[in-house]
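Missing here: one protein chain of the complex. Every other protein chain is in place.
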Amino acid sequence: MTDMAPGAPILSVRHISKQFPGVKALDDISLEFRPGEIHALAGENGAGKSTFIKVLGGIITPDQGQMELAGQPYAPSGPNDAIARGVRVVHQEFNLLRHLSVAENLLFERLPRKLGILVDKAEMRRRARDLLNLVGLSQLDPSTPISSLGIAQQQLVEIARALSDDARVLILDEPTATLTPRETDRLFEIVHRLKDQGTSVLFISHHLDEIFAHCDRVTVFRNGKLVATQKTAEIDTDGLVRQMVGREVIHAPIARNVDRSATPALSVSGFQTAINARRPDIAFDLYPGEILGIAGLVGSGRSEVLRAIFGADRPARGRISRNGQPVAIQSPRDALRQGICLVTENRKEEGLILPMSIAVNTTLATVRNISSGGLLDRGKERGIAGQMMRSLDTRMASLQQAVGSLSGGNQQKVVLGKWLLRDPQILMLDEPTRGIDIGAKAEIYTLLRQLADQGVGILVVSSEVPELLGLADRVLVMSRGVIAGELAHQDMSEEAILQLAYAEYAKEQVTRG
Amino acid sequence: MHNKLTVAIAAAMCSTALMAVPSLADQARPQVCLVMKSLANEFFKDMSIGAEEYAKSRGDFDLKMVGMQSETDFDAQVNAVDTCIAEKKDIIVLAPADSRAMVGPVKRAVDAGVTVVNFDVALDEEAKKAAGLDLAFVGPDNAAGAKEAGDALAKALGNGGKVVILEGNPGADNGIQRKAGFEQSIKDNGLELLDSRTAHWETEEANTVFTTMLTAHPDLQGVMAANDSMALGVVKAIDAAGMSGKIQVVGFDNIPAVSALVKEGKVLATVDQFGRDLASNAIDLGIKSFKDGKPLEGWVKTPIELVTKDNVK
């Protein structure tokens, strides 16, 4: 290591610019990272954060500007070069090999050898075990294939992999988006330990509370430009948001006048999913105009309930009624006929056809409206899709643009637009604001409230408790596949929800103990 | 010449049949294993029907027939031969899918005391020598047949006639021999060879390849096709080019679809190698050798016949 004066930057970036066709992704960015610092990078999606960390990680070469790492010129030729120099990026999209084991993924770059060519399995397991312990996955068998892990566990494995080499600069791109509060706490323990060891951590998050709780300094990007760098102690949430969006954010007005004496728009009883296979006892009602939240830990069976109502997987076990009439839902087709729509958790894999245009995606569930006699009417398609996208204020270059090139928030608007064109009576949303910037989040909240006011019944699954507190009229809390409790609006609080979320797990411990 | 051969074989067959009858009572029924190439080939399909009828009419031996999926599936053929050895068959009658690859399994069979008759395609002489195997071959002389067809074409065209050859699958022994026969005829008769290409025994490919040859050589006068399926495609190409009667075609195999064309004069000649009798002949010789304990020697040629307008059925 090079000798450095204390407080001297480990990584400095000077006048970095990057031009993409039609847009300046990074505009003259200069920034310094110090050893032993947790530095947050904030900004709306599309502000240039992703491009910036790709430049640091050697994935993108900037058009202009220089970088220095520990006083030496730093111009990585590729991700491997960056890792070799001690700069490690944990991306939002995982780079895991799905069919290999956890251990193989963790130690992929440096599998322990014996006799020169054979993989030393015992040693590999041991080292993998150590890394998994670091991220709190001590229960996980290192020989499990990645494909059988949940999304949160994959995220933790990805982080563990980054810890396998002693990075001088560790870049975490939205690491907590898929984690439960408990896992998030665990992650920050690790991050603080790395900080104490002198690692410089760059942390990207939409969760402003995390930024204020754990980071030393925060830099805000907007439209490819650096707006400000400041100590977190010297700014508050509102100030940070103002810097990010460049304007005041208006919170959605919340009006609650749900008529619970009416016939429920949707009733579910005796319901059973793969998670609570032995207890077919999920039951609840959703009233017209109500926003009903479903809270719970990742893996508690919330998504399964939505998917079962939608007929997404196998036909649901249990009874479903619409406006008091029993209905049979065997497939998404049946659900849609009943006016039930689902915004899935996995926007990119299930909600959108990324390489195809915004127009195609928006009209995917209403092709009849843009065709006659099986022939497409592109004029109608443009008209209908264009009107919907304008009403949702989707930011795009053209309707023919591939939906995969939009930011997360705008992608989600395309998904919503697709369902709104069907005039849903029941709209179910699974993590509707994951990976979406603050501005778009607020727009989505406003939209959901408007829909509810028009009488649409809305069912929202979210892992962000504050989101439910602000949005929902009532919350169901799931724990280990069953509904552990229901909270009316006046009883909703972060503590109450978490208590119920852990209820079934606590029972287990008691019976074991 | 082939007439003499036919007589010789016929005489041999008669005597075998006569000798076979009395010995029927005191010997167990010989177990015969007939291993052929692809039954998807009309020629072998026909042959298998002939063998079945022969077994039924003679009634003094048990016949097991094995056919392959494709012409070149010698791996499956190796397995078939090994199975026959394991089943302790007395006689294996084999049409090798590969003249070299099948030498090993045949050697194993001979060493196990099985009487092996090699028919249709001869095992490679050098490979046999290398394996220390001395085995006769029963089959038609493909080269001689092709030469006869070629000679018929040469007679029609006269000295200096310009011809092309459509070859069979590259590497297939009968294809190689037929090409050699055509070439010999071209040399002997002073014909001019313009081009020689494979159409993989196949009608549509022959049509395509020949059409293009005709473009490259508009002055060509005659075609030698290594089988009748390809001759079919050539005739269609000649019709399409409006050259009927100006270009002469000879084929090989005498399949029914070509008989009509021979009658019409669109195919000058084809060669019948009596495939239906080929397997029966080989079985017959095998049983004789097995009972007499006298191995067959050299090349036992089976009859071939040039089929023209004059003798087509």
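Order as written gives the chain letters A and B; numbering starts at 1 within each chain.
Everything below uses one rule, namely that a residue touches a chain if its C-beta (ideal position, glycine included) is under 8 Å from a C-beta of that chain, and two chains touch if they have at least 3 such contacts.
The criterion applied here is as follows: contacts and distances are computed from a predicted model.
Can you pick, from "Succinate dehydrogenase subunit D", "GntR family transcriptional regulator", "Inner-membrane translocator" or "Ribose transport system permease protein", the UniProt name of the chain not shown?
From the choices "Succinate dehydrogenase subunit D", "GntR family transcriptional regulator", "Inner-membrane translocator" or "Ribose transport system permease protein", the unshown chain carries the UniProt name "Ribose transport system permease protein".
Quick check: which displayed chains does the absent chain contact?
Across all of the complex, the chain we cannot see touches A, B.
Would you mind spotting which of A:118, A:328 or A:353 touches the chain that isn't drawn?
Selected residue, touching the omitted chain: A:353.
Of A:30, A:133, A:147 or A:398, which sits in contact with the chain we cannot see?
A:398
Who touches the missing chain here, A:336, A:416 or A:497?
Selected residue, touching the omitted chain: A:336.
Which residue from A:223, A:269, A:323 or A:499 sits in contact with the chain not drawn here?
Residue touching the chain left out of view: A:223.
So one chain is hidden, and I want to know which residue out of A:312, A:388, A:444 or A:497 touches that hidden chain in the complete assembly.
Within the whole complex, the residue contacting the unshown chain is A:312.
If you put the missing chain back, which residues of chain A would it touch?
These residues of chain A touch the chain that is not shown: 20-23, 25, 44-48, 51, 54, 59-60, 223-224, 310, 312, 331-333, 335-336, 342, 344, 349-357, 360, 364-365, 367-368, 371, 374-376, 395-398, 400-402, 404-407, 410, 418.
Residues on chain B that touch the omitted chain in the whole complex?
With respect to the unshown chain, the touching residues of chain B are 39-42, 44-46, 170, 195, 197-198, 202-204, 207-209, 211-213, 215-216, 229, 232-233, 236, 239-241, 255-257, 260.
The criterion applied here is as follows: only the chains that are shown with their structure count from here on.
Per the centroid of Cα atoms for each chain, what is the distance between chain A and chain B, given in Å?
Distance between chain centres: 71 Å.
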